[in-house]
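Below are the structure tokens for one structure; questions will follow.
The block that comes next holds chain A.
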Amino acid sequence: MSTNASARAASTLAANSFREALLAVGGEVHLVHTAAEAQACLQAVLEEAHVRELVHHAAETLAPLQLSALAQQLQLTGPHGIGPQAHREHCARAGAGLTGAIAGIAATGTLVLAAAATTPRSTSLLPPLHVALLHSARIVPDIAAALLLFPAQALPSQIINITGPSRTGDIEHDLTTGVHGPARLVVILLHPESEHHP
Partner candidate 1 sequence: MLSPQGHFAERAKEAVADAHLRAAVRRTVDRLRDLRRTTEANDSAMPLRREKARLVREHSVAALPHLLEQFTQACRRNGTVVHRAADAAEACGIALSLLRTHAARRVVKSKSMVTEEIGLNEALERDGIEVTETDLGEWIIQLAGERPSHIILPAIHKTRHDVQRLFERESGTTLSPDTARLCAHARIRLREKFLQADAGISGANFAVASTGSIALFTNEGNGRLVTTLPRVHIAFMGMERVVADLDALASMAEVLPRSATGQKLTSYCTVITGPRGPGELDGPEHLHVIIVDNGRSAVWRDPEFRDVLRCIRCAACLNVCPVYAQVGGHSYGGTYPGPIGAVLTPLLRPEQRSATELAEASTLCAACTEACPVGIPLHDMLVRLRRREQALHPHRVQRLMLRVAMRFARSAKAGALPALLRAASHGGTAIVLRKLVPALDHWQRTRALPPAPAQTFRALWPQLAQEAMNEH
Partner candidate 2 sequence: MLRVFEPYDAVVTPSGSCAAMVQHYETVFGTAHSLAAQARALAAKTHEFSAFIVNQLGVTKMPGRFPQRVTWHAACHGTRLAQVRNEPLQLLSSIEGLELVPLPRVEDCCGFGGAFCVKFPEISSAMGAEKCAHVHSTRATVLAGNDAGCLLHLQGLLARAGPAPRVLHLAELLDEAATGRPTC
């Protein structure tokens, strides 16, 4: 097997493991193979949820999605050229938040995000629906490997590991989602047919 083929096989395994683990905790996963499929998937998810306003991380963290293509149907708010107060108001109002994951964790179906100027915390937290784009090549085996992705001497102000929707069992153990964070977590898992590292 060529290096490329074996890398592809490994990332397929990782993608499957990630998907199964996330499904098990109530997350939703859409496996797509091309940028066009990813774009169509995002569009469908937002339409189906009747999202009118979308808050999103900076476009450069969301490649290859073309956000501009969505601008006709819904209001888009990114982190550029906006103040903290306006950003908060948009996030509190938006029907969905869109993020690009730094990594995924195969064993637990976890999305790894990090707070930064281009990737604020509230985007994945305040709206009732969180949609995340994850490249299969960025899936690592476990949380130890995920934490190693960050330089220990210059960690982001917050590393955010998300494993499924917000959930509580505090009232009579009745599992309920969305008590504080998003009630739905949808991951668009981009797994290209031929391996290329994003």
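These made the cut because all candidates are chains of the complex that A comes from, given by their letters.
Note that contacts are C-beta pairs under 8 Å (C-beta built on N, C-alpha and C of every residue); 3 or more make two chains touch, one makes a residue touch a chain; residues count from 1.
Model, not experiment: these values are computed from the prediction.
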| item | value |
| --- | --- |
| Touch assignment for chain A within the complex, options 1 or 2 | 1 |
| Complex interface listing, chain A residues touching candidate 1 | 21, 25, 79, 82-84, 87-88, 92, 105, 107-108, 110, 115-117, 120-122, 125, 142-144, 147-148, 150, 152-153, 155-174, 176, 178-182 |
